[in-house]
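Below: one structure, written as C-alpha cells.
One protein chain is absent from this view; the other protein chains keep their places.
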Amino acid sequence: MKAELVRFGVSLEKQLRDNFDTLIRERKYTNRSEALRDLIRRALVQRTWGKGGDVAGAITLIYDHHHRDVLTNVTDIQHDFQKIIVSTQHIHLDHNNCLEIIATRGKAEEVQQLADALTSIKGVRHGTLGMSSTGREI
Amino acid sequence: MKAELVRFGVSLEKQLRDNFDTLIRERKYTNRSEALRDLIRRALVQRTWGKGGDVAGAITLIYDHHHRDVLTNVTDIQHDFQKIIVSTQHIHLDHNNCLEIIATRGKAEEVQQLADALTSIKGVRHGTLGMSSTGREI
Amino acid sequence: MKAELVRFGVSLEKQLRDNFDTLIRERKYTNRSEALRDLIRRALVQRTWGKGGDVAGAITLIYDHHHRDVLTNVTDIQHDFQKIIVSTQHIHLDHNNCLEIIATRGKAEEVQQLADALTSIKGVRHGTLGMSSTGREI
Partner (left out) sequence: MKAELVRFGVSLEKQLRDNFDTLIRERKYTNRSEALRDLIRRALVQRTWGKGGDVAGAITLIYDHHHRDVLTNVTDIQHDFQKIIVSTQHIHLDHNNCLEIIATRGKAEEVQQLADALTSIKGVRHGTLGMSSTGREI
C-alpha cells in the first residue's frame, strides 16, 4: 500500500539552503524531501521515547559466558520481560566474549528498565540501547 | 579461564562515596568494585570508538518493505560491507514496517560508514547505531 | 574547609586496570582516584538530571539581533524564568550573530523548559543546554 503524499512549500535563507544542499550531497540523499523526512522522523522518534510511547529498541550486551551465573541471570531477566522481547541474536566474539542483541518492543519505560536490569548483571561488561521505532509515528 | 584480579585503594570525599553508594543501590550493583568496573568499561568503549579501534555494533533500521527497491538496496549495501557484518535479525513489526538489526564487527569508521549508508537509503525511515565492544579492551 | 576523605579497596581484572591506566595517562589525570572520582561524579550528575533534582546549567543561544522581535522575545522569556536565571553573557560573534550564554540554577525540569522556550523563538537559530551541577551531589 502506497502512503498518500502531501506537498507544501518551505522558505529558507538562501545560504542555509546552500549549506543544506552540501550536506545532502555528502550523505547521498536523493533529494531535499528525503533528507527533510529523515530529520523529521528522527525528531518524532526522540519525542516518542521522551513521552514514554510505544517503541522498538535493540539492546546489546557484552559478557563472558564463563562468568559464573551470567548466562542464567541474562536468561532469567529476559523471561521476566518476555512480553516485550521479540527475539535474541547471539554472537560468539571470541573464546570468552559473547555479543547478545535483544530486539524489544513495548513502552519506552519498560524497554529502558530491561536494558538497565541486563546491564547491571554481574558479568555483563557493557550494554547499549538503540532507540528505534515501531514505525507507527514515522 | 578466570581473569587475574588486581586490587588497589581509592580515596574519595566521604559525601561523594555516600552518594555513590545510593546510586549503587538504585542500580542494584552487587558492590562498589562492580559499579566502578562498569564506569571504567564504559569510558574505555567510548575511547575505542573515538580512536577508531576494533569495535562491535548493532545497527537498527526501520523500513517499509513495500517501498520500491528498499529491500534490494538494503541487501546490496550489506553485501558491499559483508566483511564487517556478522549476522542480521529481521522482525516484522506490522503489515508494512520491518525492524532489521545488523550485528557488525570491524573498524569503528567502517561500522559508522555502513550505518550511514544504510540509513540514507530511500525508504529506510530510521536508523540507530549501538556502539558496543569486541570485549577485548574491557 | 577540607572535605573528609575515606578510603576503600577496588578489585579489577588486571587487563582492565592496565587499559584504564592508559586512559588515565592520555587524559592526564594525576592518579586513579582522581579519574574514578570524575567517572563517579559524571554518573551522579546524570542521575540528578534524570531524577529532576536541583541542577545548574548553561544555555547557549545563537541569534541574529537584526531579526525582528528576537531581542524582545529572548528578554521576555528570561524575565518569565528570572527565578532560575543567575546571569547572562552576551558575545558579538560578527555583524549579525550573537552568542548568548545563560547561567541557570533550579529544578532540572524548569531549566529544560527554559532552554526549550528560548530555542523555539523565531530568530533563535541554535540552542544547547550544558547539564551541570550545583556541586551538592558531587
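Each chain gets a letter, A, B and C, in the order it is written, and its residues are counted from 1.
Everything that follows uses one rule, which is that a contact is a pair of C-beta atoms (placed from the backbone, for glycine too) under 8 Å apart; a residue touches a chain by one contact, two chains touch by 3 or more.
Note that the coordinates shown come from a computational prediction; the quantities given were computed from them, not determined experimentally.
A.B. asks: What chains on display are touched by the one that is not shown?
C.D. replies: Output: missing chain touches A, C.
A.B. asks: Kindly state which of the options A:47, A:68 or A:92 is in contact with the chain not pictured.
C.D. replies: A:47
A.B. asks: Take the complete complex as the reference. Which residues in subunit C touch the chain that isn't displayed?
C.D. replies: 1-2, 27-30, 34, 37-38, 41-42, 45, 56-60, 62, 64, 66, 86-87, 89, 91, 93-97, 99, 101, 103, 105, 116-117, 119-120, 122, 125-126, 128-136, 138
A.B. asks: Against the chain that's been left off, what residues of subunit A make contact? List them.
C.D. replies: 3-17, 19-20, 23, 26, 32-33, 36-37, 39-41, 43-44, 47, 137-138
One rule holds for everything that comes next: only the chains that are shown with their structure count from here on.
A.B. asks: For the protein chains shown, what form does their contact graph take: line, ring, star, complete or other?
C.D. replies: Line.
A.B. asks: Among all other chains, pick the one whose mean CA position is farthest from the mean CA position of subunit A.
C.D. replies: The most remote chain is C.
A.B. asks: If you average the CA atoms of subunit A and of subunit B, how far apart do the two points sit, in angstrom?
C.D. replies: So the centroids are 10 Å from each other.
A.B. asks: Once you find the CA centre of subunit B and the CA centre of subunit C, what distance in Å lies between them?
C.D. replies: For subunit B versus subunit C, the centre distance works out to 26 Å.
A.B. asks: At which residue positions does subunit A touch at least two other chains?
C.D. replies: In subunit A, no residue touches at least two other chains, as defined above.
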